[in-house]
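Pasting in a structure now, in structure tokens, and then I'll have a few things to ask.
Only a single protein chain was left out; the remaining protein chains are all shown in position.
Should a chain be cited, it is by its letter among A and B, assigned in written order, with residues numbered from 1 in that chain.
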Amino acid sequence: MKAGQWLTLVREQSPLVHNMTNVVVTNFVANGLLAVGASPVMAYAKEEVSDMVRLARALVLNIGTLNETDVEAMIIAGKAANEVNIPVIFDPVGAGATAYRTKTAQRILQEVNVSILRGNASEIASVAGEQVRTKGVDAGDVQGDVVHVAKKAARTFRCTVVVTGKDDIVTDGERVTIVSNGDAMLTKVTGTGCLLSAVLGAFASVGENVIESSVAALAYYGVAAEKAAKHAKAPGAFQLAFLNALYETTAEEVDTYARIRGE
Amino acid sequence: MKAGQWLTLVREQSPLVHNMTNVVVTNFVANGLLAVGASPVMAYAKEEVSDMVRLARALVLNIGTLNETDVEAMIIAGKAANEVNIPVIFDPVGAGATAYRTKTAQRILQEVNVSILRGNASEIASVAGEQVRTKGVDAGDVQGDVVHVAKKAARTFRCTVVVTGKDDIVTDGERVTIVSNGDAMLTKVTGTGCLLSAVLGAFASVGENVIESSVAALAYYGVAAEKAAKHAKAPGAFQLAFLNALYETTAEEVDTYARIRGE
Partner (left out) sequence: MKAGQWLTLVREQSPLVHNMTNVVVTNFVANGLLAVGASPVMAYAKEEVSDMVRLARALVLNIGTLNETDVEAMIIAGKAANEVNIPVIFDPVGAGATAYRTKTAQRILQEVNVSILRGNASEIASVAGEQVRTKGVDAGDVQGDVVHVAKKAARTFRCTVVVTGKDDIVTDGERVTIVSNGDAMLTKVTGTGCLLSAVLGAFASVGENVIESSVAALAYYGVAAEKAAKHAKAPGAFQLAFLNALYETTAEEVDTYARIRGE
């Protein structure tokens, strides 16, 4: 199935995506999922997350502003998602920045079967137990071979790993695919990584092949960013143009402009 | 009093509206109320909500991302609002989606005298004890006669009920008014329903007739959306244009373009 076809399925099915995300990006993630064509829902209370998961087609966990209450609820939700067999996407925001984040990320990965683990290189390295240093949650530079780290994480946690950066890496621990779409303006708007994790969830919910859905989501997301960046040269304008582009980018445009290669 | 005149009063008096709303829409609700001409305040701590209510002219309760702590504080705030006799607007986001939301919505309606209950058809049906199924918090389709459900809810909870959808319904359980303004783009931006609940509060705070203030708020809100949708065809652009239109729409435009009818 080509990348554009995954987008078409998302728009046709408008899957409900349950997000437990951080307070910085909640609004942007909800608006982004609506622009993509999915249906967002946010729910955090331990009293209801299992019920909400049963209505949803994907669960997205994000520890960007974690606290103990939310983490407990994330684990309850994650286990419920595993029971009903919907994909769980995990975004370990800031892993490596503090011991608490790294430990919490590893705990979630132990207790929940994650389908897709997405982060920047330093976050993925941290959860995989590599030695790196990060500067806050936006840092992405990491010593060593990023592809090697991604593969190791995929094998350790038995999931698909998506490492985003200038080039994006998708791997199940064996095969590696590289997606080279996107624009540097994405780094000037907060939450573009968090929204991407949610979009990976929307795409994963409409088909079986998680590698393929992830590659499609990355290509679509990057093509939309390129489209937005053509005319929007400052971050206020880019945020607006990017939401527009997520809404307007067609399946044909995705397939025309996608830059995908196996390694 | 014509619809436009209610808007004029809001802009003249700039009433302080105390919001206890969900984490997805907080920023949008605050900016929307400012654009309308009201003064937003958000406060959630049980230690202070009673004091804040005493400074405010309306209280807006929204359970979009509810948790036990916030619900306790909402009930404290609601009771304080009842004591000082300011209108309480209640938005039971996602009622029907999970048992916890339905039960919590009903609990708030039991413990607090609500002036205006606003939701989509499925949310209102759920709190009124009708059998429906919703898909997450954005679903709006419900079996049965929506007007019947709205009237039943109004009689059960002794309040004004506003059911929003393609057409908006306002009823006190006897009389029914339909407002037909608005644009489908409102469904592409998260929080437009939540902001509407807050705007209903701002309007209700400047006069005695809650039915009339609600009809005026709906007409104004819908006219602003129509104005925004004329040039903004994608969600990023629409969100910006809608905030602008809330700010720029005049009382005269509201009265010219309002589509209001009794049933």
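In this text, a contact is a pair of C-beta atoms (placed from the backbone, for glycine too) under 8 Å apart; a residue touches a chain by one contact, two chains touch by 3 or more.
Computed from a predicted structure; not experimentally measured.
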{"item": "Full-complex contact with the absent chain, from A:T65, A:T156, A:S180 or A:T250", "value": "A:T65"}
{"item": "Option touching the unshown chain, where B:T8, B:N31 or B:T187 are the choices", "value": "B:N31"}
{"item": "Residue of B:A3, B:A56, B:A121 or B:A229 in touch with the missing chain, whole complex considered", "value": "B:A56"}
{"item": "Option touching the unshown chain, where A:Q13, A:N113, A:T156 or A:T190 are the choices", "value": "A:T190"}
{"item": "Interface with the unshown chain - residue positions in chain A", "value": "22-28, 64-68, 94, 97-101, 135-138, 187-191, 234-237, 239-240"}
{"item": "Interface with the unshown chain - residue positions in chain B", "value": "16, 23, 26-27, 30-31, 34-35, 39-45, 47-48, 51-52, 55-56, 69, 239-244, 247-248"}
